[in-house]
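Shown below is the structure under consideration.
Note that one protein chain of the assembly has been removed; the remaining protein chains are unaltered in position.
Let's turn to subunit A:
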Amino acid sequence: MSRGEHDWLDSEAGPVVRPYAVTGGRAKPVVGGFDLVAFVVNADGGTGPRHLQPEHYAILARTRVPITVAELASHLDLALGVVRVLLGDLLQQGLIEMHEPVYDQSVGPQRPDDRILKAVVNGLRSL
């Protein structure tokens, strides 16, 4: 575990910049829910207007092909909560489209129908 004299400065030590500095301290997105497996798509495939932060541009660049929130956060190496705040900014400005999975929390988890479950089983079998 301990090798080198600066071993306290490994990834365990956490980021050098506080994660929510990127969002100006905002912990909640202005709009949107952003499920882990919701797909994000760049609304017009563009690079975005001038007034954005670098992280916003990084998101727009990464979402020309639909990608899930979890994968996006992972690729950008940003905390989930941070990505959600940034996505909220972009969604509010109409720069991205969200495709949230259909869960109805009032009804409880809705499982996919049998057709989908069978497709999953078949897909797994043919791996």
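Structural remarks
Here is the rule we go by: contacts are C-beta pairs under 8 Å (C-beta built on N, C-alpha and C of every residue); 3 or more make two chains touch, one makes a residue touch a chain; residues count from 1.
Quick note on the criterion: contacts and distances are computed from a predicted model.
For the chain that is left out, the UniProt protein name among "ATP/GTP-binding protein", "ABC transporter permease", "Deferrochelatase" or "NADH-quinone oxidoreductase subunit A" is "ATP/GTP-binding protein". Along subunit A, the points of touch with the absent chain fall at residues 14, 18-20, 27, 35-39, 41, 44-46, 64-66, 68, 70-71, 73-75, 79-82, 99, 101, 103, 105, 107-112, 114, 116-121, 123-125, 127.
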